[in-house]
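Mind having a look at this structure? Questions to follow.
Left out: one protein chain. Kept in place: all the others.
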Amino acid sequence: MSPDEQIQEDNWVVLSATDGKKVLGHVSRNSSARIGKRKRKIGALLGARWGDLFAVRSGDRLEPVEEEQSFNVTAETEMGTERNNQYLEDTNENQKLEQSTILAMKEQGIEGEQLVRTVVENSLTFRGKTAFSQEKYIKRKRAKFDLKVRVLRPTALTLCETYFERSPEKTMHLRPDGLAILLGYAGVRSGCRALVYENCTGLVTAAVAERIDGVGKVINIFSGTTPPGTEVIRMLNLDSLHTKAIVHTPIELLGMVDVSQSEDNDPLRYVTVEDAITEKTGTKHVPSARRAEAIAMRAKRGDVKSWIRDGCDCLIVATRFDVVQVFDVLLKHLAPSGCFAAYCMHLQDAADLQYALQLSKMAMRVELLEVSLVNHQVLPGRSHPAMTDSATGGYIVSGVRIAMPSAMASSDNGEKSN
Amino acid sequence: MSPDEQIQEDNWVVLSATDGKKVLGHVSRNSSARIGKRKRKIGALLGARWGDLFAVRSGDRLEPVEEEQSFNVTAETEMGTERNNQYLEDTNENQKLEQSTILAMKEQGIEGEQLVRTVVENSLTFRGKTAFSQEKYIKRKRAKFDLKVRVLRPTALTLCETYFERSPEKTMHLRPDGLAILLGYAGVRSGCRALVYENCTGLVTAAVAERIDGVGKVINIFSGTTPPGTEVIRMLNLDSLHTKAIVHTPIELLGMVDVSQSEDNDPLRYVTVEDAITEKTGTKHVPSARRAEAIAMRAKRGDVKSWIRDGCDCLIVATRFDVVQVFDVLLKHLAPSGCFAAYCMHLQDAADLQYALQLSKMAMRVELLEVSLVNHQVLPGRSHPAMTDSATGGYIVSGVRIAMPSAMASSDNGEKSN
Amino acid sequence: MPLLQGRSSSPNACDGDLIIVQEKYNALTPVVLRAGSFLNNRYGRFAHDDVIGHPLGRRWEAKSHPGTGSGTQACAGFVHALKPTPELWSLAMFHRTQIVYPHDSAVITLFLDLRPGQVLIESGTGSGSASVAFARAVAPLGQVRSFEFHKPRADAAQKDFRALGLEHVVKVTGGVDVVKQGFLGVNDGEADAVFLDLPAPYLMGEEVARVLKPNGTVCTFSPCLEQVQKSAEMFRKGPFHSVRTVTAPVRTYETREQILGTPGFDELQESQKDVANPALNDESSRHRKRQRIELSGSTRRKLKTAGAERLEMADKNDGRHDGRVIRVAARLHSRPFSSMKGHTSYLTFARRKRGNVKASPNNGAGPKLLLGDAKSGADGSGISRRESCIIS
Partner (left out) sequence: MPLLQGRSSSPNACDGDLIIVQEKYNALTPVVLRAGSFLNNRYGRFAHDDVIGHPLGRRWEAKSHPGTGSGTQACAGFVHALKPTPELWSLAMFHRTQIVYPHDSAVITLFLDLRPGQVLIESGTGSGSASVAFARAVAPLGQVRSFEFHKPRADAAQKDFRALGLEHVVKVTGGVDVVKQGFLGVNDGEADAVFLDLPAPYLMGEEVARVLKPNGTVCTFSPCLEQVQKSAEMFRKGPFHSVRTVTAPVRTYETREQILGTPGFDELQESQKDVANPALNDESSRHRKRQRIELSGSTRRKLKTAGAERLEMADKNDGRHDGRVIRVAARLHSRPFSSMKGHTSYLTFARRKRGNVKASPNNGAGPKLLLGDAKSGADGSGISRRESCIIS
């Protein structure tokens, strides 16, 4: 991970806006990102520090904002809940200011909180609204006229949240709570050898790589010619040490772990997404020298085979395919006393896996759990769980691998202590 | 329902105790019920009014308590949460009073709140506890030394809660939230004809009967020779008008609704639980005159057949068997535009039913929902959702029956508006 | 079609009835039937006369396709005509305010112990979704007496109730501020139940105590915990017992078919068979393969979907569906819809104690609720009692 606290050219960033939304950005002098309803220039992020706050100013560009106390007249006093919407007509908004007037004010440099205040003062119905509605109204206006973004470091957490918000189908709807349990229950830690199979565009692989922090191995099993899950990994801004810990392993290799082969001294063979683009378009996207260097950096086939043969410390699975079949292939490569965790989107899959594992005698403490993160609004006089929330964090099947009882052991006693 | 506000001989009661538990009682001068840890005489309930409060006094008998304001020194002041358990040793309770001293005090007539206060004052660790622990301690002592019960009318709600607490397997773990959705979404109301199949010991039938209030019919389909679901129905203290609205219908009758038979003028044939006991033991539990009278009161086979032929207004199912098969048999007897709701304990069953119904073209607005009632503790300084709660209210599949499109209608358009 | 039509009346739709028309799952419209009238929507032109005199719960075929203006492809055909229910009504009606959703009103109905013939007091009426659900529970002889401060909203709700044939069950009183004026016209101990969907239910303790029968139940419906904290304290200090607060969120699931098989893993398992047993001849290997597939059962069948099964079945019945509900052999998958109504409101319930209750001493913190004798204080206006409710 970039040890530097300053944002550099070619860094990925997560921008968390005051309208409650998160977007990804790729920083260069002229790059832009869609913030609010429009594209905004994000070149101003270069050289800024992670966590800094920016405002969207005229010309659709970002400008750094001095951090201030979030001083808010109504926020910290108990809002009377007695006022109700009894005088409110069931019509749309009543605003004295014309759209053109607002535009003119913006041109005169009236922007940000000042503009919001003016708009609120000119609302005919604001005073008649309940405290709730007033707050919602101000929030809406602030998102429109005083949009701010905070620049966050792309981490497994922020990337998970951003993908879940913007394209959940790419990451199997994996939420931070599911990811947290997956990493925790599988026992991922620095120094461990993790066996991973995932269909989450690289999010799970990235999260494991982040947690082992360059020490240990992430054996990312993939099928086909190209490791599909590299999109999210790239966004972590990893250095070469951390990149090297990720070992993209073609599934075919699992069929040969016990067989010695002449090509065992070669690096792993696969085509990267960039290579594929190069081949397809004919344009040399990646210089061949850099490509050769990257391939030379890859782990040797023989080494990977011996790691798998020795057994891995953790097994993490997140698949939209047949999770039982995946475990049938992978569980035997987890060392005894190693922990596994699988993320499933559907209860039926998780239940099938749970039952198949219980019958397999290869696992103990098999547990099927559903995770559910609830967000809470905690504000004076207005505290409640989030009104609209995603309904589930999915299902996790976890457990501990055990060695098969030896043939001599009476298998009748097997049920007792499991 | 007994219109009288006074509790009479032979009435069933629900006793809600201050230890948080509910028990059922059957009232007569010498009857008893298990309250707290022991059997207590409940004869004092005779002539009392529903909702009255009783204390458990020496001699294990109940005594009416004058209602008082629940005045509580600590309850209504903000309890400091700052105090912590830093001085508390990790040992069991430190109580200066010997068990024998407490017994002696009880013999001297020191009981109820006074006894609790003495015990609390003699606790060595009470002052060192956090506000939380203090409260838990008092609660425990109060449950032990100052047990009170409130006598509640047995209703679908209180019976549902009592069974769920004490023997949930008898009522398929049906909770009040599941029951509420079942009755609501099936559209049960006074005047309707409801088709019911349930394996909840009569709880669902009782709840439907309560809600139609003697006007309309509850056609309770059962298999075998004896309607199994009469245990809970009896506890509602129903009068004959309300009892008559419940029509226990052997499932075989469904095979003959379109066929005229000579015995159509006979009342429905089945053996009640009481009859079965009589036959088995040889002792005449029910006098034959009363038995003949009860049989004569039953609906005539021909009438029941014509009701089913005309179609029912609601269909309510709660089965531990094959819910898809049950719908295959019963759904055709629901009139078009009638609503149905099925309670399932397992998601897989509910999902199978949902999908089978969607394919059947006999239903619209098929919805599978999971209900979950959360209890909240709301006390000054100590508000939070219940720490231990039952995890689900189960799964409900609901929808509206529609007439099959006629053979002429192009069935290709069928998908569009469903 | 009146919402609470009994068995005795005709099962057919009549002129003047309100029905619910479903165009799509999320497009429901209330329609009042008028002989000779037409309903026009994107699916075509529908004659009311095709529905009047016929039972509901069936397809309503269009008389003609919709106009071909605006270049939209006319996908004419049919809609469904349904009897109104409180649940369908809550989806079809105009939401003048945040409504009480059917799952909440179902739970409230059970916890309020509502029965036919009872009297329920409600404030405020809002969009009337809860009123309709309660009306079903107390009909035909019971009463829902609903108070709404906002006069035009009260009038609109009363109009809806009339259209639904509920005017004999629900009575709306508009323009009354119940916090100041009390439940005007409600006698002491007249109500079996009270439902409060108000910003400050905790100011209503004494008035609720006045109108409730002994053991009658009150429910407050509050989105935020701070309101609940005040209401719960008010109930604990007042003449109430069995105070409890619950939330009743629901989540809906979608179910789909799943085709099993994992790219790469299928091939690996096949090849492993051969690598592991190079000595076995082809015949034996094929035999083993067959065995394994049998063992893992029909769940592995990748080709026959439920739709295919269904078509096959329809073929056997001359192209018609045969009115059966059959378990499909295909593998199903369920998950909650990704967005749900997580939280609606906290529901706090309490029951009226029997008899009169002495004033509660003030503990120096929290609301001071000065309760007089609930019965004797009734003078019809409710105003004087209101003023004795002081919140510090």
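General observations
We just call them A, B and C in the order they show up, numbering each chain from 1.
Keep in mind that, in the parts below, a residue touches a chain if its C-beta (ideal position, glycine included) is under 8 Å from a C-beta of that chain, and two chains touch if they have at least 3 such contacts.
All figures in this text were calculated on a predicted structure; none of them were measured in a lab.
Check B:K21, B:R49, B:R166 or B:H346 against the missing chain and you find that the one touching it is B:H346.
Considering the whole complex, the residue from A:M256, A:V273 or A:M364 that touches the absent chain is A:M364. Check A:R40, A:R142, A:H173 or A:R193 against the missing chain and you find that the one touching it is A:R193.
Considering the full assembly, C:R327 is the residue among C:R58, C:R145, C:H241 or C:R327 that touches the omitted chain.
Residue-level contact of subunit A with the missing chain is found at 1, 5, 16, 49-53, 67, 69-71, 73, 75-78, 150, 153, 155-157, 176-177, 179-181, 183-185, 187, 189-193, 210-213, 215-216, 313, 322, 324-325, 327-328, 331-332, 335-339, 347-348, 350-357, 359-362, 364-365, 367-380, 383, 395, 400-405, 407, 409-411, 413, 416-418.
Interface residues of subunit B with the unshown chain, by the touch rule above, are 78, 81-90, 130, 132, 168, 173, 222-224, 251-252, 254-256, 259, 319, 321-322, 325-326, 328-329, 345-349, 374, 380-392, 394.
FYI, only the chains that are shown with their structure count from here on.
Averaged C-alpha coordinates put the centre of subunit B at 22 Å from the centre of subunit C. Annotation: 45 Å between the Cα-based centres of subunit A and subunit B.
With centres defined as mean CA coordinates, subunit C is found 35 Å away from subunit A. Looking at subunit C, residues 225, 247, 251, 332-334, 336, 346 sit in touch with two or more other chains. Among the residues of subunit A, those touching two or more other chains are numbered 347-348.
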